[in-house]
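Right, one structure below, let's go through it.
Omission of a single protein chain aside, the complex is shown with its protein chains in their original locations.
Chain lettering (A and B) follows the sequence in which the chains are written, and residue indices restart at 1 in each chain.
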Amino acid sequence: MRAPVDPYALGWHATVVFAALVVVFLVAPLMILVPMSFNDSSLLTFPPQRWSFRWYERYVTDRAWISATILSVQAGVVVAAVSVVLGTLAALGLTRGRFAGRALLQAFVLSPLIVPVIVIAVGLYYMFSFFRLNGTFMALVIAHTVLTFPYATVVITASLEKFDVRLERVAMSLGATPFTALVRVTLPIISPGLIVAGLFTFLISFDEVVLAVFVTGPQTATLPRKMWEGIRFEINPTITAVSTLLILYAGVVMLTCEGLRRKLASKARAALDADEAAR
Amino acid sequence: MKTRERVGLRQLLAFALFYGVLGLTAWIAGSTAASAAETVVFAGWGGSIQENQRKIFFGPFEKATGIKVIDVPGVDLGKIKAMVEAKNVEWDVTQAIGMWVPRGEKEGLWEELDYKVIQRDGVPADLAQKYGLGNSTYGQILAYNTKAFPPGKEPQSWADFWNTEKFPGPRGMFDQPRYMLEIALMADGVAPANLYPLDVDRAFRKLDQIKPKIHVWWKQWPQVPTLLGSGEIVMSLTSNTRITSVKKTENAPAEICWKQGMMTVDWLTVPKGAKNKTNAMKLIDFMNRPELQAELAKAAGIGPANVKALDALSPADRENMPAFQFQKGIMIRFGDAWWAENLAKMEERWNAWKLR
Partner (left out) sequence: MVRRQRLGRRYGAQLLVLPGFVFLIVIFALPILLLMSRSLFGPELTVAHYRRVFEVPEYLLVLRNSFQISALATALSLAAGYPLAYVLNRASPTWRAVIFTLVLLPFWTNILVRCYAWILVLQNRGVVNQILVDWLGILARPVPLVFNFTGTVIGMVHYLLPPTVLILWSVMRAIDFRLVEAAQGLGANPWRAFWRVFLPLSLPGVRGATTLIFILGLGFFVTPALMGGRREITIAMLIDTQFSELLNWGFGSALAVVLLTVTLLGLIVYYWLLGRAGTKMTVV
């Protein structure tokens, strides 16, 4: 006799299939990009009729593209660092304190997300001109941080709210200063939130176009800006090669991080086991 | 037992120091100005156009005068306005589309051109203006897919664009009122010479007829060759250079109908408060040389503004030049002045019309 079908297992499998379809949806256009990057034609037609590496050659041999990529990565990293620091501070203040106007402050912290980017861009342009910062790396970082700081705050707030404050109090009752308790108890526990915030803000900065077009100069051209320019007046298929390379890079980076994480985790586990065995 | 969080004064000082250092670094980074030899900054369209300009204009200019040309892509009127108002003008020579010149003039964005330095002979009178010098000409023409309309069956006027029985297939339309109002009037029978001032109501009535038949309301110019080439659309307005280049390099099945096309002009302007004004004038004068404009025409299919340049071209090349087709009377001049006056109102009306 056949075993009865478990409807709940079925439900779970259906959910997994649905999730897989969503992932396919997310990845579908990227799958188009990869063959397109080998398309010899300078028109974006699919499927490609002739194949070549010429767009990769173009990318690798053009100094402007390479330096734009490097700059975007540098800016992204700095923006992520600053945003996470500012965001952690703000999140701590907003979740712990009980002061008047807290809700208003929360709304204010989120407000850059509501204002159209072009308005922020023009406003910032004025400010930077006043301080003669236009076209500098600092200007780019500041401009992007305005956008990413609210995101970091939101993500870290979410982690902090689920964090059990009593752990911190216990640490303090054992003699730690508030700062030490923060650094050695709270931050490690909410570190997934911090990492998500950091990754998120890096990607937002890496992908950002409007602000980049406005506040950067010839020495500080970012990759999105170069792609935007490469597509506004004529479609330069080098962008498909760049995109494919970025996708490859992203995949490698993320899977390496996962590999590292596993190694660290297993090392920690091994240390604990050794510790236990030694007792 | 303490029930609230507290922050020690020491930690506070640490934060303050951190931000102080950050601010100081920003200040220092911002104030290190790059001192340079004689330079001039050119802001243009980027891409292959600017690559050609570098080969034909900027390189030789640097050799001839010793002034270094820094050319940047992404010229943008909004950014020019921001620069001029902030009194921090980064660009010395800017490539401007026709409408930007009178618009910029109204907002006080341009310097007067120095025609003592710029030699204007060869340039038609209305292309050498107070605030801008015409530098290249483009043709906004009807382009069609040759697979859908083989020779003998091709469309020959804007009325044919409207005629979906005789010339079936999905249409593409530029999602802006400019050019569209003109082609609607021409399709409705208005003689090209009598277009301006535009009879807007009549144009919109004619546009109502074609509204449901438009498949792609394209926003970005580079979309058209791709859409036409693949057959996603079979007819659309576009600029002649895009079709010529895509025919040459990709053998794409697309062709140009010059009749009833509109010639537009790209200008060279100098933003008000430009840092290298004298060098800017010199560069503009250099870019006006007929032999160089002829080279650009041969390399990129971009029409010269200087009519003397036409003489330096072969008859075959000349056929592809908007200025030549304009001389022959097949194309008309696009009315920049009318549009500079009416663009905002037309944009509003266009959006309202689209939404209905």
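Keep this in mind: contacts are C-beta pairs under 8 Å (C-beta built on N, C-alpha and C of every residue); 3 or more make two chains touch, one makes a residue touch a chain.
Computed from a prediction, not measured in an experiment: that's the story for all the values here.
From the options A:Glu57, A:Glu161 or A:Asp273, the residue with contact to the chain not on display is A:Glu161. Contact with the chain that does not appear here is found for just one residue of B:Pro73, B:Gly122 or B:Pro170, B:Pro170.
On the side of chain A, touch with the chain left out of the figure occurs at residues 8, 11-12, 15-16, 18-19, 22-23, 25-30, 32-33, 36, 44, 46, 86-87, 89-90, 92-99, 103, 105-120, 122-124, 126-127, 142, 145-146, 149, 151, 153-155, 157-159, 161-163, 192-193, 196, 199-200, 203, 206-207, 209, 223-224, 227-228, 231, 235, 239-240, 243, 246-247, 249-251, 254-255, 258, 262. On the side of chain B, touch with the chain left out of the figure occurs at residues 2, 4-9, 12, 15, 19, 76-78, 81, 103, 107, 170, 175, 211, 214-217, 219-220, 230-232, 343-344, 347-348, 351-352, 354-355.
Methods note: only the chains that are shown with their structure count from here on.
Measuring from the averaged C-alpha position of chain A to that of chain B gives a distance of 35 Å. By the touch criterion stated above, chain B contacts chain A in their complex at residues 1-2, 4-8, 10-11, 15, 25-27, 29-31, 33, 41, 45-49, 70, 72-74, 76, 78-79, 82-83, 85-88, 90, 220-223, 225-226, 229-230, 242, 246, 249-250, 252. Listing the residues of chain A that touch chain B in their complex gives 41-45, 89, 92, 96-98, 122, 125-126, 129-139, 142, 169, 172-173, 177-179, 213-214, 217-218, 225, 228-236.
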